[in-house]
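First the structure, then my questions, so here it is.
One protein chain is absent from this view; the other protein chains keep their places.
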Amino acid sequence: MKRLHAVWTFALALGLSATAFATPLANPGWGLPQDASVDGYRVDWLIHSTMFFVVLLFVIMVIWMAIACTAHGRKHEAKYEHGDGRKQITMALSISALIFFVVDGNLFYHAMTDIGERFWNFSYAEAQPGAVRIEINAHQWAWQARYAGPDGKFNTQDDVVTLNDVRVPLGAPAIFELASTDVIHSFYLPNFRTKQDAMPGMINKLWFEPKETGEFDIGCAQHCGINHYKMKALLTVLPRADYERWLKEASANSARAWDPADTIAHWGWAWTNPKPIEGDEPLPAAATAQAATPSHQEGI
Amino acid sequence: MDIQPIHPAPTAFLPRYVFSKDHKYIAKQFLWAGLLFLAFGGSLAMMIRWQWAYPGEPMPIFGSLFLSKTGGVITAGLYPSLFTMHGLIMIFFAITPILIGAFGNWTIPLMIGARDMAFPTLNMLSFWTFLVSQMLMVASFFMQMGAGAAGWTTYPPLSDSVGTPGWGQTLVVAAIFVTGVATIMGGINYITTVIRCRAPGMTWGRLPLTVWAMWLTAILNVLFVPVLGSAGLLLLLDRLFGTQFFIAGASAVNGGGDPLVFQHLFWIFGHPEVYILILPAWGIICDLVSFFSRKPAYWYKGSVYAMTAVTILSAVVYGHHMFVTGMNPMLGRTFMTFTFFISVPAEVLFLNWLHTMWHGSIRLTTPMLFVLGAIFVFGLGGLTGLFLGTISTDLYLHDTMFVVGHFHLTMAAASFLASFAAIYFWFPKMFGRQMNQTLGKAHFWFSAVFITLVFCGQLIAGYAGQQRRLFDPYQYTFLHQLLPLNRWTSICAFVLGASQFLFVYNFVVSIFAGAKATDNPWEVGTLDWATASPPPYHNFDKVPHVQRGPHEYSDPEVKKALGRDWIGQWEEMPGGTPAQAAPKLAAEGSHG
Partner (left out) sequence: MSASVTDILRYPSPRERDENTAWLGMLIFLGSWAMLFAGLFFAYGAVRSTLHRWPPAGLPKLPVALPAWNTLVIALSSAALQTGYVRLRRGAMAAPFVLASFLLGTLFLVLQAVLWIKVWRSGLLPSLGPYPSAFWALTAFHALHVAIGVGALLALAIGTARGIYNPARHLAVRLWAMYWHFVGAVWLLIFATVFVL
């Protein structure tokens, strides 16, 4: 009876977990939003592999409880044991250790590599040819984006500044530096599986590399006041040629319209030094030469 | 040689019914206050759910009662106050007073064999301080610019005078400070009482796990609520006296305050706080699983070690709430590692519960059902925490409804169900009457099923990418299709809310007209069941002398000697004498 219980429990648990793992990745409906990022699969895979384990463990637990309540109910005679024998303690600790090393271990390993190789590896992003740098200034309740323009320097006459309209080219990383004029906002890109807070008094960074063209949502993910729910912007991924064309034209337009007296509009800052993190690839010479002095140390 | 001599109960009205120093009475005061605010906080939740299910439409009942100025419609201006006050009320004014204020006060002296807390006057003051904080909270609703509206997390600069001006937010921060003071007063009492007032023979290894849990909770309270106090104090100084702790300048400007410091202080409190809210539930679950499986608690010491480990580790994992704030990546990785570690003690606790049930003789009483429900939802919720403690998945899931689903399952659902387990379990002892068990079981099934559905609905919405705290999620293209999901979740929430009336009716009617309860209707061996239902003012006529642990069930020796499957902690084991009734440690009817 006991062995049969165990077999059925495990089979059911395995079946449900496999279903969970096989959950369709793309929308519509209740699934993850469309994955438009080169590295998005890492997050999706980790979510689904963990979901497999989570469902497995949860179903085992529920079936265990169900069998206990039915087969070991009022009519069953309870076993007088305290569970503090050496064998029992070893068993309990071994099961815990197994779960810890398998499930938590999987999460730990992949998270460390995912953030170390990609998500928080800004030197890698900066080193890719054609990487685009964009400065984001968050307000209550809109997103401004600034492009350096042909001269490669921020806060100059040829900068392109947009409102709620971020355009990036396909085939290269888009690197963002985030700031806020008032309260904390959070630059959220659901289709690229990433977000980062825009903190007043600090400059935060985020990057991704798109893998397909299209229009995607940018959302605010940190409560920032009454219109937090409306603080959306549009991210457009364009083919490289279209992007370059747009940037050139927009830059020429803004150079013509540039007003030296409008200091509020000149909110840009010198791009901060990409700081190498241990284990990351080394900084290429070009990136260090171009960077200006950092304007603010990273907080704790 | 009595540690605490018997003293007569006060007879005058004020010291007996208002400013009572009797821990049992104070426990009931906390229970009423907590249940009232649970209803209040729950109503705010219903309003939030209405907005997501039927955006822009006038709300029935609530609309005509509270929203007449806007024609019954919830506006974007009101909405931030709804989720802010819902969170603050549920955490500080509902769960805390019920699990810690009421059941901490009720169980600790009775279960350790004491006549009262170590500092009864301090106990009375802690309730009244708490009541003052509740009043401050309520007052904030009547302020011109509305109640607090910066989220329960109160992050500056939004919560600062610049982001949310007006007295409402200030009163809310002040209310939190004052309730913190009340909590610390209680914590000092609980810690000291457990250390100093245990009955003879009540060693640390014989304490019920509920007492262990309450004691560890009190330690966390005493250490970390003051840190919230410091954050609140600095925020109040910013709001009222123009200091610049958290107000930062515009982009790329040096100097000025640092909003991130608030987050550090807040979460150094905040993470231990979630353990403060769940530890009492864990302790109650540990004990009740043993009581109703008629089996000793599996690996008692392991449960104690697990709860202690969680207590110690709770302070070093707090950074997992701040992964996307731009903190140093090394620090981020450290917090992630510790967060994985803290999952291990919870695994040990679960295994202990499951093993206690296995080969037990399970009685599916109303309290046991609620305990099983709590284990179910906490298992689900705890496992979802894995996704959030991992940095790469958290980059996507942070500040989505997935987080909301996770903490509601663990913090709200598990504590909610455990609170009801405690209420149904200790009701006969507290009021001398039994609640209606059929209504209780119906209440369980509705609550457990619908609470699971509501918060699973939130998990799914978060998985699909819906952010938190959105007045109208459907502004976003990628969230358009979630209206049916949110509507369905809301309907489950409305059923959950409505089904609580089963409890309200049962609770109120049973207090006055419930069947009279015996001294030990559940046949349980902890010291509180050795005295009358309800206990006399001085708890025990004769302070019990403890002989054994609290989970001695189904001992064959006991079955042979006494003819039953349990033996009380206070009972002498007869040497082969015929079965005898458990001696009463207090006469019935001698209560104050």
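Letters are used for the chains, namely A and B, taken in the order the chains are written, and counting of residues starts over at 1 for each.
To be clear about the criterion, a contact is a pair of C-beta atoms (placed from the backbone, for glycine too) under 8 Å apart; a residue touches a chain by one contact, two chains touch by 3 or more.
All figures in this text were calculated on a predicted structure; none of them were measured in a lab.
Looking at B:G229, B:G332 or B:G360, the residue that reaches the missing chain in the full complex is B:G229.
From the options B:H7, B:K301, B:K516 or B:K560, the residue with contact to the chain not on display is B:H7.
Residues of chain B that touch the chain left out of view are 4-5, 7, 10, 12-15, 19, 21, 115-122, 184, 187-189, 191-192, 195-197, 222-231, 233-234, 237-238, 241-245, 254-258, 260-261, 264-265, 268.
The rule is short, and it goes like this: only the chains that are shown with their structure count from here on.
Inter-chain centre distance (chain A to chain B, centres taken as mean C-alpha positions): 32 Å. For chain A in complex with chain B, the touching residues are 27-33, 42-43, 46-47, 50, 54, 57-58, 61-62, 64-65, 68-69, 72-84, 88-89, 92-93, 95-97, 99-100, 103-104, 107-108, 110-112, 114-115, 119-120, 137, 179-184, 186, 188, 190-191, 193-197, 199-205, 216-217, 219-230, 232, 267, 269, 277-278, 295-296, 298-300. Within the complex, the chain B residues that touch chain A are 76-77, 80, 149-151, 155-158, 162-164, 248-254, 256-260, 264, 293-302, 324-333, 336-337, 340, 343-344, 347-348, 350-352, 354-364, 372, 375-376, 379-380, 383-384, 386-387, 389-393, 395-396, 398-400, 460, 463-465, 467-473, 475-478, 481-482, 485, 553-556, 565.
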